[in-house]
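A protein chain is absent from this complex, but the other protein chains hold their places.
So that you can tell them apart, the chains are marked A and B in the order they are listed, and the count of residues begins at 1 in each.
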Amino acid sequence: MDFILQNILNALQWGSFYALIALGYTLVYGVLRLINFAHGDIFMVGAYIAYAIAWFLLGPAFDLSPLMTFAIAIPLTMALTACVGVTLERIAYRPLRRKGAHRLYVVITALMCGLILEYSNLAVLGASRLKFPELVEKTIWHIGGVTITNLKVIVIFAAIAVYVFLNFIVTKTKIGMAMRGISYDKFAIPLMGIPIDAIIVFTFILGSSFAGLAGLLFAMSYPILEPFMGMIIGWKAFIAAVVGGIGDIRGAFYGGFLLGFIEVGVVTIFPSTYRDLFAFSILLIILWVKPTGLFGMPQSTKI
Amino acid sequence: MQKYTLNVLMAACAVFLLVLAHFKIIDNYIQAVIMFVGINIIMSTSLNLVNGNMGEFTCGHAAFMCMGAYVTSLLSVLCFGKNFGDPLLPQYMAMFVFPIMILAGGVVAALTSLLVAIPAFKTRDDYLAIITIAVNYMVISAIENMDFVGGSRGFQGMKNTVWAMNDTIKGPWMLFWVITFTVFTIWVIRRFITSTYGKGVNAICQDEVAAEIMSVNTNKIKLVNFMISAGLAGCAGGLFAHIIGYVNPQSFNILKSTEAMVMVYLGGMGSLSGAVLSAIVFTFLMEVLRSQSLIDFLLAPATFVFPDWEPSAGVIKWVMIPLLLVLIMQFRPEGIMGNKELSDVFPKLKKYYTFK
Partner (left out) sequence: MSLMKIDGLTQRFGGLQAVSEFSVEMKGGELMGLIGPNGAGKTTIFNLISGFYQPTEGTITVGDTPTAGLKPHQVTSLGVARTFQNIRLWHDMTVLDNIRIAQHYRLGYNVMDSILRGKKYREREERILEIATELLEAMSLTEVAQECPKNLPYGLQRRVEIARAMSIRPKLLLLDEPAAGLNSSDVEDLIKLVRWIHENYDISIFMIEHQMKVVTSLCQWIKVIDFGSTIAEGTAEDIQSNPAVIKAYLGDDNI
């Protein structure tokens, strides 16, 4: 029983990371119909930014306490990562969009931007892995036979909070309405007097800043940083977003947790090398049965 | 007359290259580059069939290459290698059996593509993209868990087949096979896509509903198209394995698929000559940027400012190439050729050749 509970907890933590990244994918996709393949690498950049901030604030210049650093690092990481995302949008995607390039060319550009981020990081910082400093003192609670660390709680809580926040923005606010409008008809929206570029930038700010948050939390939970850390987790989060029904906030959230549960479940039963094989087979079966994902609406073709 | 010029020209080029290679006028490195150009041409033209002509977005093409590579390698080692005991076939058979083994790899890859093709009946676009990515991961992961082909350590012993061919008749055998299969690929694709049967693929791309209602059996065409595409990628995999003499599941990961995608979109969606051109350009770029001295030269200003920084060509290459591609996309968002063929861009060429 404890064993199961413990694994559920682990799955929730993994699922939270997937969910946080998948939310970014789904936001951008929902608005632009663009698979932002650079998103996983924005997550990686977020982790590195968090590292730089932590190193800077803990260092001799400021010499802040770890907890204080953590409190400052959250908004700062989110803001700086958002800048990275917006820069990408501004210099790579927007010109293509203006030229009316085929959708897939924008996707390829995104893929290329991801590679640039990964490899320029590798070129500048080298292949050595960085060790993330401990910001929050690890507290371990034992409840029955289950061990809960405060980090796990923070991570899960953050994922849920972000989900609730995004759900509120998209469904309840005016800007969220505009975001949903763009996904329906990109050409009618400017005619309604809605500044389309501003909305898109806002979307990228939201998506990237939560990727930054995920990067910070990930770096705290698994304190080894390397340039390719965003690649696999990014692809997987994207798959999670699609299985949930891409473009749907709920879909990304539950899809992320679903993937987390599947992976942890597979690893508890089989050797860990089978993780990808089983996880992806299950996802494939889900997509065979429900081709538009768990929450995705079937697109009806009008004749 | 025009009907044969291109064929004659290609044959002449192939013979010329083979003769040069046979008499060691071009060294092994250049031969290897030419072989990789060939492999990349197969990869990009075959992916173009799905991503360009059919307008789907599949990003797991390396999975089929992987299947082909492993199946061919396994057969090759069984027949001529020593990993699993004595070779099953005598050495002189190698040159006859080799193409059959490559094709067998292609057939298995084509069967693997059913994993993608059957969901494609119901779903399109990004959902299909995901399925292909998932299949790519699955194939790699499955092979990593198979111990009899070495798992994640990789698999080798295919060189025996190449040596067996070489022992029977001396010559640049791999170069010969790569050129043969490249020409074979282009020939198959060109014929398929210009027949009324194959034009159904373009019809599906442009309006699937209209295609279905205008009597095109869309499911069958999709199936056939996916299988041809994957089968050819499987052949490329088999050749690749025999050039290197070693395969590792991780050499067919998403990055390899990305390379193939880049070549397709760089060349222009749905343009066969574009796919060939971009494969050539891309391979040469990869090779040129591998030279450390060139990278050092290009980055001289930066290393002057930061003398501690020692960029390695292998890493910088992967910054430069995507950067270059992003720039190309900005200036030519439809790829090198758009969806046109060479003879559409330069109509004068039509006088000299037709290629059907």
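To be clear about the criterion, a contact is a pair of C-beta atoms (placed from the backbone, for glycine too) under 8 Å apart; a residue touches a chain by one contact, two chains touch by 3 or more.
Note that the coordinates shown come from a computational prediction; the quantities given were computed from them, not determined experimentally.
Asks: Looking at B:46, B:123, B:136 or B:218, which residue reaches the missing chain?
Replies: B:218
Asks: Of B:38, B:52, B:119 or B:198, which residue touches the hidden chain?
Replies: B:198
Asks: Quickly run down the residues of chain B that touch the omitted chain.
Replies: 188, 191-192, 195-200, 202-203, 206-207, 209-219, 224, 228, 339
In the analysis below, only the chains that are shown with their structure count from here on.
Asks: Just how far, in Å, is the C-alpha centre of chain B from the one of chain A?
Replies: 32
Asks: Help me check something: in the complex, which residues belonging to chain A touch chain B?
Replies: For chain A paired with chain B, touching residues are 29, 35, 92, 95-96, 99-102, 104-105, 107-109, 111-113, 115-116, 118-120, 122-124, 231, 235, 238-239, 242-243, 246, 273-277, 280-281, 283-284, 287-288, 291-293, 296, 301, 303.
Asks: Give every residue of chain B touching chain A within the complex, in rising order.
Replies: My answer: residues 51, 57, 115, 118-119, 122-123, 126-127, 129-131, 133-135, 137-138, 140-142, 144-145, 152, 209, 254, 258, 261-262, 265, 269, 309, 311-312, 315-316, 318-319, 321-323, 325-326, 329-330, 333-335.
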